[in-house]
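Note that one protein chain is taken out, while the other chains of the complex remain in position.
Residue numbering begins at 1 within each chain, and the chains themselves are lettered A, B and C in the order written.
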Amino acid sequence: MSKTKEENVGVVREMRPRSEIDESSERQELERTWRAIPGLWGWLSNTNHKDIAMRYIVTAFIFFLLGGLEAALMRLQLSKPENTLLGPDLYNQIFTTHGTTMMFLFAVPILEGIGLYFVPMMVGTRNVSFPRLNAFGYYCYLLGGLFLYAGFLLNVGPDTGWFSYVPLAGPEFSPGKRVDIWAQMITFTEISALVGAVVIITTIFKQRVPGMSLNRLPLFVWSELVTSFMIIFAMPAVMMGSGMLAMDRLVSTHFFNPAEGGDAILYQHIFWFFGHPEVYIIFIPATGFVSTIIATFTRRETFGYLALVLSLIAVGFIGFGLWVHHMFATPLPQLGQSFFTGASMMIAIPNGVQIFCWLATLWGGKVNLKTPLLFVLGFVFIFVLGGLSGIVLASVPTDLQVHDTYFVVAHFHYVLIGGAVFPLFGALYYWFPKWTGRMMSEHLGKLNFWLLFAGFNLTFFPMHQLGLRGMPRRVYTYLPEMNWASFNLVATIGAGVMFLSVLTFLINVWVSRRSGAVAGANPWNAATLEWATESPAPAYNFIHPPAVNGRYPLWTRTAETPVVTGLSAERREVLLTSVVDALPQQRHELHGHSIWPLVTSFAVGVTLIFGIFTPWAYPVGSALMLLALYGWFWPKEGPKQYGTKEEQKLFFKHQTELSLRGQDPI
Amino acid sequence: MREEQMVLDVKGLPEHGFDTREPMWWGNLLLLLIETMTFVIAGAAFFYVSQNFNIWPPPRTETYSQLNPLPGLGNPTANLIALIVSASVMIWVDRSARRADKRAIKIGLLICLLLNLGSITLRAFEFMSIHVRWNSNAYGSVLWAILILHLMHLIVETAEAFILSVYTFNRPLDPRHRLDITVLAVYWYWVTIIWIPLYLMIYLGPRFH
Amino acid sequence: MRLALTFIPLLVLFFLVSCEREQRNFRAAPPAARSESLTQSQIQPGQAYTPPQTKNPTEYKAYELSQGKQLYEQYNCSGCHFHGGGGIGPPLMDAKWIYGGDPQNVFQTVIEGRPNGMPSFRGKIPDAQVWQIVAYVRSMSGQVPKDASPGRSDSMNTRSEPEQLVEPTVTKQAGQPPSTVQSK
Partner (left out) sequence: MSASIKSLIKGWLSASTATLCLMLAGCTGPSTQSSVDPMGPQARHLSRLWWFFCYSLSAIFVIVVIVLLLSTYKGWRESRRALEDEHDEERPLIVPEPERERSMKRVVLGATLLTGLMLFVYLIMSFITGRAISSPLHAENVLTIEVKGHQWWWEARYSDPTPSRIFTTANEIHIPVGRPVMLKMTSTDVIHSFWVPNLMGKKDLIPGKDTTLMFQADRPGVYRGQCAEYCGLQHAHMAFIVVAESEEQFAAWREAQINPALEPQSDSEKRGQQVFLSSPCIMCHTVRGTQAGSLIGPDLTHVGSRQTIAAATLPNTRGHLSGWIVDSQSVKPGNRMPPNSLNPEDLQALLDYLQSLK
């Protein structure tokens, strides 16, 4: 207890009249400090987390539309046997680009983007810990996406599937630069995802408002935290895998050449060590949306906070132990197979717990059937179906029949579209008022949902049947005598319905942005801190970050729950708190606008893009990057001192002593 | 209008700290976690590939005069010692930064810089002492990949130390700068520590195969 | 909107310059185009065969080059020339061309055969495939664009010393008129 006191040196709690707190001059000062520089330069050097996150979301959504168009082309090609709309070469490029886009350019970035937008707001801070790193991540992602699509339009689209198995993707069987573009694009987007993960974790650890101890962290923030850790452990694997592939192709290494001791199976292990956690990296943030939306629209806290958090963590751990179930058809020892079957099935338990908790929340709540909740209900329907068909894939014997068939295509679209896209649409409807200050149309929203729900099931349910009846995935056409035509036609029609649904969504966004009902600060009467400020939120998020007294702070706030004052309005200052208990520790100045993230990402881009033509791009590009980083990190001026000199000295001395004695509490 | 509201005035809180108090420290730790994972994957690839060879390490193909497949031990060991010495010096720099002892920081950083330049030079000889090219076989590919990955870290940390020493020599020692030095020290320890298992794996492992 | 309008011509331009390196032209030679009609006997007629093209259309296309590489192995060119190093037949990865190093010379060598062992493949290998092989053979000595030529093969490593592969003189000579290269 005494230690806590020692820690809180300098923190004053007092009751003040509300009118005395909300000073408009402070607001103006904050406005001036946090706003972006106007004009193009300001746009390019902006490091505000909301702006960067919105760019992530919009860019990722555009890639979603592109990936959807590719899917539509594939469905058209498969709508009848021996269709000649697309040749094998183009079809292979399209399905590879579709998969790559949806996994790397849509799902991970958009979920991370929403995290980057709302994590700082939910934990009640003004910006993320590393604003410039965050901007750098976005530019890397953008460059990677543009690179892939430039290649695709130039007939250099990758054509070996989104997991690019060697030797098919190796130098001998994939001539040209197509696979190189895939490999480098992976590196681009992984840099971005990793950087985002670091930013999110540090922000969650250090910048929560006082009172938000780990056991009061909103469930969405928990899900982003678990996802970010999964990214940190999983993504280096795919970077190594694609890096080795690129080296095999560029400088004749032999990682995957069986004749020289390399191994094609090694690639599969490395890839799926990333690839399976990737599924949960996509799914876990979506569970955060679900928990958040369900609490708001049942007007009660989500049932089983502890169970949900533990399930998330359990999924995060077990998710790393079941990658081999993607490889059951390769020669593996029997014992290993049984182990991975067990692990794959075990992950159903934490996921089941989550579903049960949500059902219990509905049961014990007051259900307000708005569009976001509708999408969540659709999610439960579809995701449970997809999860259950996952059991079939986890079991070695049945997997041997359905592996690499349309059954798998059906399964992973059920878990990924059901598990991530439905909650995502729910989240877009839910948070649209916070972004724009206007509500989306409920009518169009419901139409959107029903079209998506019907279209989705129409498209993907028949694929289970196709898989059982022997249709392998990734075939550009099939023979008429295979009797697959009717199911495929149904699926194509379903894809058309889904297309209409997305169109409805776009129309809804377009109309509501201009003429939707004005939302106000908290239109849903929700509980988390992002609703404690006006919509759209100002650049500095909160004039006075509100401390919290529970897991659902806006539902439990009283006049006794303090707001944080005393942060400088002249500097970009945030409050740092301790990792576990969120006790106030320090004021901390964040970096402001900077063009260097953009410059550095260009240096990375030059390296990776020219790296597919000559290995010399790497040393040269590294030198460029180093220069850019010097520009980035070179301090412009010494930090301004705040408070009296004596005070500062005293506190810093105290700190130094603590750190030298190794007694600083986490 | 006259409603009362509790406020938490944080004006008096300090602006600087060390270690777990600082986001920078956490960010650095997370980046090191990422890098550790890349080395773990590279190490896994090393052991996976070793199953495909009857003789490990595979006999040399380049120079017929030296068929002994074992990598040389001299340069790498010297390099390991240099790394450990520089890390020990870094501990001293770290503590001096906390004490704000500018002179000690200057001397320590210079020693570390020199030692690391030595390490980088020794690394160049290490590429020769493994007696295998990256495009000879999978063993060579994995070895080169690991050595280059670690070399990249050596170069990055040297560059970082360089810029911090330039800064130390030209500017007053402000708290943020002192924090940067302690964070660099963490990175430095990591670069040394991660090399020990890799050294054992690459150079000593085959001798007890 | 105006932004979109400016992008459209750019896109069109992209399509127009669309990398020919990546084309996969499966029907390079239409069924009718062949070097000659089928001969029933194994004996070759005397007159010299004139290759139909002077420029090899496949040299800039990565796919064709890799096809050439596969055919080179499969048709057992490596049986005599090995992987370019030469053995029974002359080496192919140096700068010396006994019968000329231009595409049409190499084409003619494959079709016609040459004295002292090089058999004639007339009527055996379709023209389109010969061109692919020609392109690959020339890539061994670095005479085709580097970014189009095939990487290492997924087989035993025969080139552990890459610096021996391409002598620096070769790249210089590649651009010169064939007469100077042919002299040897």
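The working rule: a residue touches a chain if its C-beta (ideal position, glycine included) is under 8 Å from a C-beta of that chain, and two chains touch if they have at least 3 such contacts.
Everything numeric here is computed off the predicted structure, so don't read it as measured data.
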{"item": "Where the missing chain makes contact, among the chains that are shown", "value": "A, C"}
{"item": "Options A:L369, A:A559, A:V580 or A:L627, residue touching the unrepresented chain", "value": "A:L369"}
{"item": "Option from A:L30, A:M103, A:M122 or A:I355 whose C-beta touches the chain left out", "value": "A:I355"}
{"item": "Residue among A:P397, A:G520 or A:P619 touching the omitted chain", "value": "A:P397"}
{"item": "Option from A:L388, A:A559 or A:V580 whose C-beta touches the chain left out", "value": "A:L388"}
{"item": "Which of A:N48, A:S192, A:T405 or A:N541 contacts the chain that the document leaves out", "value": "A:T405"}
{"item": "Absent chain, residues of chain A that touch it", "value": "87-89, 92, 160-161, 165, 167-168, 172-173, 258-259, 263-265, 298-301, 303-304, 307, 329-331, 334, 337-338, 341-342, 345-346, 348-349, 352-353, 355-357, 359-360, 362-369, 374, 377, 380-381, 384-385, 388-389, 391-392, 395-405, 446, 450, 453-454, 457-458, 461-462, 465, 468-470, 472-479, 481-483, 486-487, 490, 525, 555"}
{"item": "Touching residues (missing chain, whole complex) on chain C", "value": "24, 26-27, 29-34, 37-42, 74-75, 123-126, 128-129, 154"}
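One rule holds in what follows: only the chains that are shown with their structure count from here on.
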{"item": "Distance from chain C to chain B - Cα centre to Cα centre, in angstrom", "value": "47"}
{"item": "Whole-Å separation of chain centres (CA-atom averages), chain A against chain B", "value": "30"}
{"item": "Multi-chain contact residues (two or more partners), chain A", "value": "248, 252, 254, 257-258, 260"}
{"item": "Residues of chain B whose C-beta touches two or more other chains", "value": "135-137"}
{"item": "Chain A to chain C touching residues, read off their complex", "value": "89, 150, 153-156, 167, 170-173, 175-178, 248-250, 252, 254, 257-260, 613"}
{"item": "Residue ranges of chain A in contact with chain B within the complex", "value": "9-19, 21, 129-130, 133, 194, 197-199, 201-203, 205-207, 210, 232-233, 235-237, 239-241, 244, 247-248, 251-255, 257-258, 260-263, 266, 269-270, 273, 544, 547, 559-567, 575-576, 578-579, 584-589, 622, 626, 630, 633-635, 638-639, 641-643, 647-648, 651-652, 654-656, 659-660, 664, 666"}
{"item": "Complex contacts: residues of chain C adjacent to chain A", "value": "11, 14-15, 17-19, 21-24, 26, 62-63, 65-66, 69-70, 146-148, 150-157, 159, 162"}
